[in-house]
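Complex shown without one protein chain; remaining protein chains in place.
So that you can tell them apart, the chains are marked A and B in the order they are listed, and the count of residues begins at 1 in each.
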Amino acid sequence: MSDASPPANKADKTPADDAPEPIQHGPLGKALADKGLTLEALGDDAVGNETLGVACADLLGVAKALRDDGFDLLLSVSGMDYKEYRQSVTHLYSTKTYQTVTLKTDAGGDDTVPSLVPIWPAADWHERESYDLMGIHYEGHPDLRRILMPIDWIGHPLRKDYKEEDPRLVWNRR
Amino acid sequence: MNPYNLPNWFVWLHAQLGFNVADPGVQVLLVLAWGVTLFTLIAVVAKAAVVFMVLMERKVLAWVTQRKGPNRVGPFGLLQTLADGVKLLFKEDVMTPQQDKFLFTLAPAIFIFPVFVLFAFVPFTDFLFGVALPVGALLVFALSSISVIGMVLAGWASNNKYSLLGGMRSAAQAISYEIPLVLAVLAVVLFAGSMNLLDIVEAQRGPLGPLSWYWFYITPLAFIVFLISSIAEVNRIPFDLPEAESELVSGYNTEYSGMKFAMFFLAEYAALFVMCALTVVFFFGGYNSLLAGVALPWGGTMEATLISTPMIPMDGEMMPLGVWLQQTLHVPNLSWLLDQLEKISWMVLKIYTFIFFAMWLRGTLPRLKPDQLMGFSWKFLIPLSLINLFAVGVQRFWAYPNNSLDTLFNSITTHIPFLIVWAVIVFGGVGVFCMLMSRQLNAKTRKRFAAPSA
Partner (left out) sequence: MTTASPAPELSLRDKPGFSDLQGVTVEHGLNTQDMVVNIGPQHPSTHGVLRLVTTINGEIVKDMEPVIGYLHRSKEKMAEGRSYFQYQPTIDRVEYLSSFYDHYVYVTAIEALADLKVPKRVEYIRMICMELNRITSHLLWFGTFLLDLGATSPFFYAFREREAIFKLFEDITGARMMYNYFRFGGVNADAPPGWLDDVRKVINELPFRFDEYEAIANKNPIVMDRCIGVGVTSYQDLLDYGVTGPSMRACGVAQDMRKTNPYSCYNEVEFDVPTATEGDVYARYKVRMAEMRESIRIVHQLLDNMPGGDSAELRKLEKEHAKVAEEIAAAKKRVTVAKKNEEAPNAADVAKMAEKAPELPFDYRTTGQKVNLMVFKPPAGEAFSMVESPRGMLGCYLVSDGTPKAYRVKWRGASFSNLTILPSMMIGNLYPDLMAIFGSLDIILPEVDR
């Protein structure tokens, strides 16, 4: 199985736009699109969770619609670093329909994404973590500061181009 | 001859050594000498007791939690506590610059001093005791509350917030629990007619044996209140709030190390020993044996009968064992010695029974919250002990005006109305309070939050 997988072309591929043909909306995406919300269908992930791509400007609207549809539990906010751009991935769960949905929001050049705290307060720490490790700024977050790393840490360690060059650290002081 | 109320044997001993004990100057010196002797004795007795108690505690807790406990140092781990003591002795005595050095050093001394003094009041037998003052019962509690100052000082001087909280808690706890403690003892004093601990012990020698000890004879209420309050007074689980480990790290002694910590440790166990000794003295007949004073229907006491009963054949005729021993060993007051031995054995046995009880509790119960602790004292124990005091007052001045225990058996008919009133007051009081408590609990249960269903 593993040997049969095609060699990935690292240069121009990221997992998100691997799809060769346009993907149709799943039932959830369709329902949201019917409400007049702009979103991009990204198909299902390997486990079968529907994935929706949402632009920064539409995020809060989509989020509100999803919350009203019963996605009341925010599971996690993951920062992704695709080298050219950062992406905030939000996993939501519905305690009514037991579905999981993935929202992907590409951050712009200034690495800014609207914060989901007004809609799911649970996003608070998750967004702080994403900011801390990935450097994505969440606009509208009430208390965006580092959470896992020391408060005076330099850089965002989960970025692909991160190098630990803090001159204060002993092992960097040669 | 003995104006300072020194023990007769001490004065006699010095007279034999050639001192002019009638001389007032020599008498003052004798007082000082007695103080030194007493302190040495107490230090030895207290430390021996504590060393044994620490091992016992670890063994008992190990037994409760299905472990083996210390068993490496010495046979059965007997020397474990000594090894720990030596370790503590050699440990660095850490002090930070922010601490109030004077108070920090003073606190363990203040904590340990009254506890050691209290040992002098414990009558191990009617002969073996440090002092027997006419105001013993009062002084005992006056002294035991001084220890709290040590705790508060330690909490304050440590410059540690956990310590401070622990010290404050200990002050609040001591204030709350000394009241029911003393009220319970007041019932005893009222009944015994004396505050002298020796008199209180002697007064418990009655025809009913263990039932004429005050835990049953006055009211079980006083005993229960005293037992609970005494455990709170020595800060043991479930009342160990001043050093609540999971909350305050180690409470008031968080910052202490080395010998200063050892002093706190020592004093805590010594205080437990003294409190258990006082429980025995006030409620469990002191050094009286289970048979002491028990009357037999055909006359005589069981004790005397038992002593004279074992007969051995000697020179062709039967003679009592005790008499034979006395003749053979040529000890003129052997029976007195045996009596003393018996008494001290009973005393120590009873004390360790209560110590075991405290250790058992520690292995069993969780810890209370401060508000529950205070509430339990002020809302439950103090009213209960007041009711008890009232009942005992009625009992004392109605039933036994002559302070003679025999009257109960001589004129049982005259006591029937009293017994009814007594039972109504005491058991009614207990019932009402248990009801109130359970209702409070139920109300709490009922008030619990009902979550919206999904």
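We take it that contacts are C-beta pairs under 8 Å (C-beta built on N, C-alpha and C of every residue); 3 or more make two chains touch, one makes a residue touch a chain.
The structure displayed is predicted, hence computed values, not measured ones.
Only one of A:Met80, A:Ala107 or A:Ile136 touches the absent chain when the whole complex is considered: A:Met80. Note on the undisplayed chain: of the listed residues A:Ala33, A:Leu60 or A:Leu158, the one touching it is A:Leu158.
Interface note: of B:Pro108, B:Pro180, B:Pro238 or B:Gly285, the residue touching the hidden chain in the full complex is B:Pro238.
Taking the whole complex into account, chain B touches the unshown chain at residues 61, 64-67, 161-162, 165, 237-238, 240, 244-247, 249, 362-372, 441, 444-445, 447-454.
Against the chain not displayed here, chain A makes contact via residues 1-3, 5-8, 10, 13-15, 18, 45-49, 51, 72-76, 78, 80-81, 89, 91, 93, 95, 98, 100, 102, 120-122, 124-126, 129, 133, 142-143, 145-152, 157-158, 160.
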